[in-house]
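Take this structure, written in structure tokens, and hold onto it; I'll ask about it next.
With one protein chain withheld, the remaining protein chains of the complex are depicted in position.
Let's look at subunit A:
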Amino acid sequence: MIRSLSVLCVVALLAVLLALALGSVTVSPIDLIAVIQGEGNALHRTLLWELRLPRTLAAFATGGLLAVAGALMQVLLRNPLADPYVLGLSGGAAVGALLAMLTGMGTLLISGSAFAGAMLATVLVFGLAHGTGSWTPSRLLLTGVVVAAGWGAVITLMLAITPSYKLPGMLYWLMGDVSYARTPWPPLIVLALSIVLVLPLARNLNVLARGPMQAAALGVSVRPLEWTIYILASLLTATAVTTAGSIGFVGLIVPHMLRLVLGNDQRIILPACALAGGTLLVLADTLARTVIAPEQLPVGVITALLGVPTFLYLLHRSR
């Protein structure tokens, strides 16, 4: 366990260093060290401290948040196709953000609206799925999928009525764009706190994966645990989407990739998801801003292009 996590740590660190070095202006390792030490020319210092480091850290945090949220959703719903957005969270956040853009608000309010939208979506699905008596994962999933479709309709409506010049900004938000992140600290702190909070619960999550009846029989308090996981996953997803828009693929595939290699012990998978998800998004973001520079691609395109072959390779190897 320690070995796999430390390998992931080293890979993550290398990815971050690569991201800091590459870009429209390549910063060689010597210059990189000079800037870290406080010297180095003004352009490299500005590039590194004010553009690349916040962006890279935000990408790492967002990737980690999405991967952990995906893993938690897959455990909660006992469904391998679950991803952080399946319960309509990204739809709610998108409606919040697009509404803010439509009414011409500043970037801070756009992020705030996105977060409020995500939280509203969470409460809505939770409330609707509750019904009479308890909710089951399938009921939650159904409600979530339908509400997500509803948000999708509202998003389409907003895209149809918005003045033409606001469209590119909205589309880029929907495609996911790490450059929106102005400060990486909120997502990093949320990621760190969530790992700390969820690790003690990981053993119970392993038991929960066998089914609620068996888990209850083995002494796990199922209902409170499910509520905790749901709220935590929603918070992680809301933070991720508020930071960088709705980036797809990471939350669905990274947990599966890790399970193929590391097995299904949540005590390993959850921290590994944080590291691997972060690494994937950092590499994807580096590619997105360099592959056809000075044109800037949305990072969601690259996560899928990188993730699909990797996943297929791992799947093939595990046979």
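Observations
As a working rule, contacts are C-beta pairs under 8 Å (C-beta built on N, C-alpha and C of every residue); 3 or more make two chains touch, one makes a residue touch a chain; residues count from 1.
Keep in mind that, in the parts below, contacts and distances are computed from a predicted model.
Only one of "Chemotaxis protein CheA", "Cobalamin-binding protein", "Acyl-CoA dehydrogenase family protein" or "Cation/acetate symporter" fits the UniProt record of the hidden chain, and that name is "Cobalamin-binding protein". Of A:G38, A:P163, A:P200 or A:P309, it is A:P163 that touches the chain left out of the display. Touching the chain that is not shown, out of A:A15, A:L47, A:A129 or A:I229: A:L47 (per the contact rule at the top). In the complete complex, the residue from A:S6, A:T107, A:N264 or A:T310 that touches the missing chain is A:T107. Touching residues on subunit A toward the chain that is not drawn are 23-25, 43, 46-47, 50-52, 106-107, 163-165, 168-169, 172, 179-180, 182, 289, 293-296.
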